[in-house]
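Note that one protein chain of the assembly has been removed; the remaining protein chains are unaltered in position.
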Amino acid sequence: MSDAPPMLALDGISQRFVKRLDVAARIANLLGAKLKDEVVHAVDRVDLAVRQGEVVGLVGESGCGKSTLGRIAAGILAPSEGRRRWRGKTVAEMPAAEARAVELKVQMIFQDPFASLNPRLRVEDIVGEAPAVHGIVAGGERDAYVAELLRRVGLDPGFRRRYPHQFSGGQRARVGIARALAVKPEFLVCDEAVAALDVSIQAQVLNLFMDLRADLGLTYLFISHDLGVVEHLSDRVAIMYLGRFVEIAPAEEIFARPNHPYTAALLAGIPRLDARKRRFEPVKGEIPSPLNPPPGCHFHPRCPHAIPRCRVEAPALKAIAPGHWSACHLNDGK
Amino acid sequence: MLVYLIRRLLQSVAVLLVMSVLVFVGVFAIGDPVEILINPQADQAEIARARAALGLDQPLWRQYALFVVNAATGDLGRSFVHNVPAIDLILQRMPATLELAVTATLFGVLLGVPLGLLAGLRPQSRIGKSIMAGSILGFSLPTFWVGLMLIMVFAVQLGWLPSTGRGETRRVLGIDLSILTLDGLRHIVLPALNLALFKLSLVIRLSRAGTREVVLQDYVKFARAKGLAQRRVVWVHVFKNIMIPIVTVLGLELGSTIAFAVVTETIFAWPGMGKLIIDSINLLDRPVVVAYLMVVVFMFILINLAVDLAYSVLDPRVRLSEVKG
Amino acid sequence: MTANQPTLSVESLRTHFFTRAGVLKAVDDVSFTVSAGQVLGLVGESGSGKTVTGFSVIGLVDPPGRIVGGRVLFKGEDLVGAGEERLRRLRGDRVAMIFQDPMMTLNPVLRVDTQMIETILAHDPAVGRSAAMERARDALGRVGIPSPDERLRAYPHQFSGGMRQRVAIAIALLNRPDLIIADEPTTALDVTIQGQILYEVQKLCRETGAALIWITHDLSVIAGLADTVCVMYAGRIVESGTVDDVLDRPQHPYTAGLIGSVPSRNRRGVKLAQIPGMTPSLLSLPPGCAFRARCARADDACLAEPPLVIPSPGRGLRCFHPQADAR
Partner (left out) sequence: MTAEIVPVAPAVETPFRRFVAEFCASRLAVAGLVGLSIILLVAIFAPWIAPQDPYDLRQLDVLDGRLPPLSKSMGGKTYWLGTDDQGRDMLSGIMYGLRTSLLVGVGSSFFAMLIGMAAGLTAAYVGGAIETLIMRIVDIQLSFPAILIALILLAVLGQGVDKIMIALVAVQWAYYARTVRGTALVERRKEYIEAARCLALGKSRIVFRHLLPNCLPPLIVVNTVLVAGAIALEATLSFLGLGLPITKPSLGLLIANGFAYMLSGKYWISFFPGVALLATIVCINLVGDQLRDVLNPRLQK
């Protein structure tokens, strides 16, 4: 089992968005202005391997690059650097037909239940278009196929001729899931898939994800800012801060024994149902702009334990226990 | 801010160059002026001499190169018809057009913004609906037809106001102005009204649309939740935000008013640049047409530049993001 | 004013929206009280009427909405019948409000100092500009904004979301209000920033003794912050009481379902106790209990409107079949 290559692996992935100086800015530089190209390191040399059947949670605050990484994993976005491997084979080097098959194997579930469905298509077309185009289902069987998918995600197939706006937020989320399932994927990237839903509806959709995992043996990369949701669903959790992973560990381990100060701060910051009249003791400072991240460890300006070394040297991810990786200089002293 | 300025200046120069090529090549295609200027009985040698005298025997690109070099020194050629420098003809006519356009634009803004604001704040009220209905009408009325109707009613039927010319003018700083004399004022009322009607409707619609969107914003509700008086909410919080799009459009509209004066000047026989260009097109007076277009393009670029600067002053988001960079 | 008169007492408030498609009863017979120094949590999912309730209190419901019944007693004075000028004097002075989206609540073309000073001068023109500026600087300092002098001269877009929300809170506190209504003020913020804001708000309420109404969809925030809680569903308060009572011993099936829907540490990987179905449209509410269609305990009794009962002191409940003890 452990010898098999991971289902989906991302090796040394970086994503940079560069805004180059135009002619005007270069002339301004000649006149004495000191302008530079704007480079955003959305994702900075990240390695991630997801094994078959696993649920990996990816947690981080806004601007940390988790959505960008998710889109790279799903194959929508090509990384500036690094390789994406499917069962050990680099996708970029595959022949076109094979690459397309992999593309269908990895599907994405989106955040916004309103923007993620084409408002001008009927539900049956939203769900049925891709399998028909790719020959997964024959023309005559399309109707039955769509009906079965809708039933699978908990929607009445009788409403397949309706348009998205005639559904509630939770039902739209289900349509989005049915659309992804229609091409028989093995791997789902869920990008904040329940963030826009009400609590009671969120619970329904989370349960649906768990059912689908049990029934279809799906593998998930589950991206969320909500630690509670990730904790509930994931086998392993990766914590991301300003484009880098700061800690990866099995879920139980990371919530019981957070190692990185940022993980600890996150865990201390989340409100919990069972914590009454607590005194909130927050971590200091703002999340820095990814345009101009602090040198060394990105977290050091907010870290209560920062040492001089954190200011100059970026810590690498190191194993501190079996399966538990953390990127913090403080671990070296122990 | 520096980058912003440089960028705008570069763009302006580029536009000026591109437009000069287009204008020059385009206008070159208008008939052959020699056929009009020369006696039809003239022989070939005479025609050739005339062509050489006008520089028309040179290849197109050389004519253009010569034109650019001369233009840079303010020489846009001599009118074939009047045999004076084209630029002089235009500059001589320009004050009349500018006076008309500025009067009309001011009229449109000073009346249009408050009316649009009112209609935007009370879209469902009777007054709001009346303002809108009026503005649709004003927006739809073809300028030239309104001009005719104004003449018919106020000049022909009622005989209150004159229908042609500028009337008595007074010279201020070397520029003749009509609005400073009673007779001049009587002459400018109808053409200015004619030209302003469309502006007025446009400003009303813009202000109303802007107001309707701004009042739905959270910051307006927050301003009310702070206990500010309605007056302050409207004239500070709403007004400042709608001014940004209005100023932008107005600058451009001043330009288009100058262009649209062609119609009004023709109807009211207002001796401005617009009448000159129509006459010149009909007479195939090529240098005047080219000079007119280049002057107008230049004015437009100046106006656009001014609008951009005004925009960045009004909207701190533009100003500061550029300063920071 | 008697010593134990509540700061705010809302009685049978009804706010309806008269739309083309029909009458939308956004707030229907809502009652609650909050006293000085107390934090009341108003919890509900989207469309439950919690935000409209907040706006109704300070008379900022926009057409086609209208308060059609009930009383809003602020220190004994009924605000429902009060004139616009009286309400304006209270707003921003005695009753302050904090909005959900910090990116949208500050006017983008006005400097922060302008937006702060106008709030002071609108209520007391005698203060004078320099004294008002001094107070504005103080307020920014109190909500934890570093170098307030510099920040006063900045425009909103130069601030991050968390900083803007602090500015909004500082504006709300400028005139030392007796009541603060906070409408989901941390929903749009990141976890670590939310923690900071919660910390500041908690501290400031303790210091100033203002009453606070915290409107949110997040039960966990209420758990850590509030003294009492009202749970809203489809325009009505279905259950109310102290935080411990309601969260530990919920009696309404909706409250119980909501608590069961929140993923928590003890139940990793177990299916969540979800509420079936979805929130009904307020336009076509059937008669009787609005939760009936989603409720496992519903029977024919629920076809009638459940009245408000007081099962124990300080609690309120609208249900024919309360759970004796859930969990």
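Which chain is which? They are A, B and C, in the order written, and residues in each are numbered from 1.
Note that a contact is a pair of C-beta atoms (placed from the backbone, for glycine too) under 8 Å apart; a residue touches a chain by one contact, two chains touch by 3 or more.
Just so you know, these numbers come straight off a predicted model, no measurement behind them.
Chemist: Please pick, from B:A42, B:V102 or B:L141, the residue that touches the omitted chain in the full complex.
Modeler: The missing chain is touched by B:L141.
Chemist: Please identify which residue in A:D11, A:D47 or A:D112 touches the non-displayed chain.
Modeler: Residue touching the chain left out of view: A:D112.
Chemist: Would you indicate which residue among B:V84, B:I127 or B:V156 is in contact with the undisplayed chain?
Modeler: The one listed residue touching the chain not shown is B:V156.
Chemist: Residues on subunit B that touch the omitted chain in the whole complex?
Modeler: 15, 18-19, 23, 26-27, 29-30, 129, 132-133, 136-137, 139-145, 148-149, 151-152, 156, 212-213, 216, 252, 255-256, 259-260, 262-263, 266, 277-278, 281-282, 289, 293, 296-297, 300, 304
Chemist: Extract the touching residues of subunit A with respect to the undisplayed chain.
Modeler: These residues of subunit A touch the chain that is not shown: 71, 74-76, 100, 103-104, 107-108, 110-112, 115-121, 129-130, 133-134, 151-156, 158-159, 162-163, 165-168, 170-171, 174, 176, 179-180, 183, 204, 207-208, 211, 215.
In this section, only the chains that are shown with their structure count from here on.
Chemist: Per the centroid of Cα atoms for each chain, what is the distance between subunit A and subunit C, given in Å?
Modeler: Those two chain centres are 32 Å apart.
Chemist: Mark out which residues of subunit B touch at least two other chains, giving numbers and ranges.
Modeler: none
Chemist: For subunit B, which residues are in contact with subunit C within the complex?
Modeler: Subunit B residues touching subunit C: 217-219, 221-229, 232, 236-237, 240-241, 244, 314-317, 320.
Chemist: Spell out the residues on subunit A that touch subunit C in their complex, using ranges where they run on.
Modeler: 61-62, 168-171, 198-204, 206-207, 210, 225, 227-229, 231-233, 251-252, 255, 265-266, 268-283, 286-287
Chemist: Could you please specify the touching residues of subunit B with respect to subunit A in the complex?
Modeler: 2-4, 6-7, 10, 325
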